[in-house]
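One protein chain omitted, others in place.
Letters A and B mark the chains as written, and numbering starts fresh at 1 in each.
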Amino acid sequence: MNAASRFFLYAVLALAALYALAPLWVMLATSFKSLDEIREGSLIAAPQAPTIAAWSKAWSGACTGVRCEGLKPFFINSLLMTIPAVLISTIIGALNGYALTHWKFRGSELLFTALLLGCFIPFQVVLLPMARTLGALGFVDSIFGLIFVHVVYGLAFTTLFFRNYYVGVPGELIKAARVDGAGFFTIFWRILMPISGPIFMVCVIWQFTQIWNDFLFGVVFAGSDSQPVTVALNNLVRTSTGVKEYNVDMAAAIIAALPTLLVYIVAGKYFVRGLTAGAVKG
Amino acid sequence: MTVHSADRWVPKLVLSPTLLASLIFVYGFILITVALSFTESRLLPNWEWAGVDRYADLFDNDRFWVSAKNLAIFGSLFIVISMAVGLFLAILLDQKIRGEGFLRAIYLYPMALSFIVTGTAWKWMLNPGLGLERIVQQWGFTDFTFDWLVNPDKAIYTVVIAGVWQSAGFAMALFLAGLRGVDSEIIKAAQVDGANLPTIYRRIIIPSLRPVFFSVALILAHIAIKSFDLVMALTGGGPGTASDVPAIFMYQFSFSRGQLGVGAASAVMMLMTIMAVMVPLMYAEAKSGSAR
Partner (left out) sequence: MASLGIHNIRKTYGDKAKGVEVLKGINLDIADGEFLILVGGSGCGKSTLLNMIAGLETVTEGEITINGKRVNELPPKDRDIAMVFQSYALYPSMSVRDNIAFGLSLRKVPKAEQDATIARVAKLLQIEALLGRKPAQLSGGQRQRVAMGRALAREPQIFLFDEPLSNLDAKLRVEMRSEIKLLHKRLGITTVYVTHDQIEAMTLGDKIAVMKDGVVQQFGAPNEIYNHPVNTFVAGFMGSPPMNLIPATMQRRGSDFVAVMTVGEGAAQSVALPVDARYTTALSDSQSVLVGLRPEHITDAPRAAAPTVASISVPVELTEVTGADILLTTTLGGVRALARLHPDSLDAIRGHTVSVSIDVSRLVLFDPATGLALTR
């Protein structure tokens, strides 16, 4: 390839990168501007007189519907919901994947296929019965209910991740451990867990991103006190009390995005692996 | 049985909660939703048999057809453009680019965001008063207007713009992984045969990515049909109901308007749509997979 076309190549790639980054830049710039500066200046200009007023309002003062306490309580809700849901669904998924690969029994393949289909359904088709069930169980409007829902509908994916990983572990390893006298759980803890680090990372990050970013379950199943941050963000943006505060909206959006962005920056490798593993499923 | 059996029932015991959850909360609930769609249910479930009345309601409802049409527009454009951009970027990145990892990370980061965040950001950028429209006007094109967000005929296209922004990097990542998986000896053989780079891509590499095309299309279709949060955050289905999609229709009829039966019927239609897209795609993939 000659120098001219090489230059062209880089130019196109750089443009695409600019396009990808532009919304993030606009969000950041806007969040540090005052409303006057937003009205006067340009969408893409850097803030002339940076202020964190919008951020503090988004965090602790903005109205999300009737409440005006900012995103903070809902951010905490999201943490309280996401962390247990991720851990529980990951651990169950790991045991499932292990049982499905190294302790096959008649019907285990069928069971896996049946589970896999759970990845594909549109959740709309289970919303109505689930809403009634949570009501009957007394979980309605509680974080516990959300944890339950996320675990139940996350299991298909976590099982898939671990199954596909453990399929690559030679069966002879498990046989050797059985001959050595180890049982189901001993083999899992002593032999498989020590080599499962990467897949745990992939699964935890995937689940964290999915559950943190969820909106549908949050908006349907959460009460006003148990809403996750995505629902609160949407309410915040929709709540119109007089003048529209775009800077607060943007600061709130970044706050809601921060945990997953952070995970992406710190462990992007595993995030990508999860995406591609989820993609080549089945 | 004797001691031997412990290791036989333990795996089944471990799997049983998941199996039970799947049977009840996936398959059982689908059946209940299907059943609901054949009842007189309104604000509360009412198990009085209504035959296909709810489906008749659904098909008589203009709003449902608007949402179906929007899904068709959004789905097809979203999938085609995301794949085209993704494949294009993947091929460019495949040319031994310096800083490839960095660029890849930039293209892919939107995938880590919630659709609500994406929608909020684009809603701000596309707003006619202070957003993109004004920048272009400030650049001197004073007649420029860009009011798609509030234009009932164009609002659904803003969803496409935001959706592509979020998902093109994902398509890129999958295509790039596919490109890297192509046997380098085949490419060398083609070079020895005298093929130039565009020909190698067109005739050899891209055709061998067939399974990747399938999975990318499958996942994007899945995202499109389920799309709810992006539209909620960006247009809220508006102006009016102009950018409604089935997921919003289902949500509003079920939870805001107290029409459980119609909501259930629309949910069943969504399931059917996903199956109508997935089953042939997966079948084709499985078939081409076994033929290889």
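List of remarks:
Please note the rule applied: a residue touches a chain if its C-beta (ideal position, glycine included) is under 8 Å from a C-beta of that chain, and two chains touch if they have at least 3 such contacts.
Note that the structure is a prediction, hence the values are computed from the model and not measured.
When you scan A:76, A:176 or A:266 for touch with the missing chain, the hit is A:176.
Screening A:13, A:149 or A:191 for touch with the missing chain picks out A:191.
Residues 106, 170, 172-173, 175-182, 186, 190-191, 194-195 are the ones on subunit A that touch the missing chain.
FYI, only the chains that are shown with their structure count from here on.
Between the Cα centres of subunit A and subunit B there is a gap of 16 Å. On the subunit A side of its complex with subunit B, the touching residues are 1, 9-10, 12-13, 16-17, 19-21, 23-24, 26-27, 30, 38-39, 42-44, 92, 95-96, 99-100, 103, 105, 108, 111, 114-115, 117-118, 120-132, 152-153, 155-156, 159, 178, 183-185, 209, 212-216, 219-220, 230, 233-234, 237-238, 246, 249-250, 252-254, 256-257, 260-261, 263-264, 268, 271-272, 275-276, 278-280, 282.
Touching subunit A in their complex are the following residues of subunit B: 6-8, 10-12, 14-15, 17-19, 21-22, 25-30, 32-33, 36, 45, 85, 89, 92-93, 95, 97, 103-118, 120-125, 130-132, 134-135, 138, 165, 169-170, 173-174, 177, 197, 215-216, 219, 222, 225-226, 228-229, 232-233, 236, 246-247, 250-251, 254-255, 260, 263-264, 266-268, 270-271, 274, 278, 282.
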